[in-house]
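Every protein chain except one is present and positioned as in the full complex.
Labels for the chains are A and B, by order of writing; each one numbers its residues from 1.
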Amino acid sequence: MIGPIPLSHVLLASGALFAIGVAGALLRRNAIQIFLSIELMMNAANLALIGYGAALGTQQGQIIVFFVIAIAAAEASVGLAIFVAIFRHTETIDVNKINLLKW
Amino acid sequence: MSDGVLLTGGAGVLFAVLAAVALASAIAVVVARSPVHSALFLLLSFVLVAAIFILQQAEFVGAVQMLVYAGGIMVLFLFVVMLVNPGVTRSEKSFQHQWDVAVVLLPIFLLPFLYILGTEKLPDVPVKAEAFRMVGTRVVGNTEAVSWVLFRDYLVPFEVASVFLLVAMIGAVVLGKRSLEKMD
Partner (left out) sequence: MTFAFHASDWLLLAPELFLTAMGLLLLGLSVALGKTKEDFLAFLATVSVGITGALVAFVATRPERATPILGGAFVVDNFALFFKALVLLSLALTVLASARYVGAAPYPGGEYYALLLFSGVGMLFMASGNNLISIYVALELMALSSYVLAGYFKAEPKSTEAALKYFILGAFSSGVLLYGLSLVYGAGGVMGLPELAKLLASASRSNLLMLGILLILAGLLFKIAAVPFHVWTPDVYEGSPTPVTAFFSVGPKVAAYAILARIFYVAFAKFHADWGFVVALVSAATMVLGNVAALLQSNVKRMLAYSSIANAGYALLGVLGFRTEWGLWGILIYLLAYTFMNFGAFTLIILLESKGYAGESVSDFNGLAKRSMPAAVVMLLFLLSLAGIPPTAGFIGKYYLFTAAMKAGYAWLAILAVVMSAVSLFYYFRIAAAMFFTEGSPAKLKSSYALSAVIAVCAVGTLVIGVVPQPFLEVLKSCVLGR
């Protein structure tokens, strides 16, 4: 049997990770770093899902983590293509300088 | 069952160490000035979280996280970060100067969240190891257990995910391609 990792600790770690991700997404200006922060948020959710799954004894948590990883990969490829496309126009990916449209 | 014996006792400590370093590198992702550093710290954080998955005996997901996230996505990120000026952002302000936005949004998201995490009596169930190895009453490997559920109960989302990956591919090609000439 595995040693005791209390669920509350896993949840605290995941909550903190999520909070850091949210803060980063709201505060950073570079689009890439915003997206990296969003990846942190998704990872926090993954951590909580696995922790709950292990404590509750159901497999669904792992299934959704599996999907989240697939989705994150696809999102990253599209997102990076968008970054490249916008960089061709503006030579910057600072969200505050991309202001043809009012933010 | 003997699979988890290796980690007995020490797992809690190991978890604390892994989680602490993962959180520290998450903070580093957010505060690093250069996107390259952010990406590398994110990689570290992903690897540590994958280790936590494995510690909880979700080996399959841990391995996928390692391969796809740490292997695939991060390489893609580093490519683009290198392609899109990493140097310029160094000299400029890297945080929002729109503090008004942050001041409105941060409390909306974070304060209730921290309040609940602080006051809620979190369930203190120990994480059960064998949970991830069960198919009905049979004890099998983690990968087999996951694939039973995935391909029996969640086949539809799995197929939808395949369309999803196709869309991602089309999207990346359509948006990333340089030429705009008519196709004929």
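Quick notes on this structure:
Simple rule for what comes next: a contact is a pair of C-beta atoms (placed from the backbone, for glycine too) under 8 Å apart; a residue touches a chain by one contact, two chains touch by 3 or more.
Quick caveat: nothing in here was measured; it's all calculated off a predicted structure.
Checked against the full complex, the candidates B:V13, B:M82 or B:I116 give a single residue touching the omitted chain, namely B:I116. Contact between chain A and the unshown chain involves residues 11, 14, 18, 21-22, 25, 31, 34-35, 38, 41-42, 44-46, 48-49, 52-53, 56-58, 60-61, 63-64, 67-68, 71, 74-75, 78-79, 82-83, 85-86, 89-90, 95, 98, 100-103. Across the interface with the omitted chain, chain B contributes residues 104-105, 108-109, 112-113, 116, 119-120, 122-123, 135-136, 152-157, 160-161, 163-164, 166-168, 170-171, 174-175, 180-184.
Definition applied: only the chains that are shown with their structure count from here on.
The residues of chain B lying in touch with chain A in their complex are 1, 4-5, 7-12, 14-16, 19, 22-23, 26-27, 29-30, 32, 35, 38-39, 42, 45-46, 49, 52-53, 55-58, 60-61, 64-65, 68-69, 72-73, 76-77, 79-81, 83-85, 88-89, 92-98, 101-102, 105-106, 109-110, 113-114, 117, 122-132, 134, 145-146, 148-150, 153-154, 157, 161, 164-165, 167-169, 171-176, 178. By the touch criterion given at the top, residues 1-13, 15-24, 26-30, 32-33, 36-37, 39-40, 43, 46-47, 50-51, 53-60, 62-63, 65-67, 69-78, 80-85, 87-88, 91-94, 96 of chain A touch chain B in their complex.
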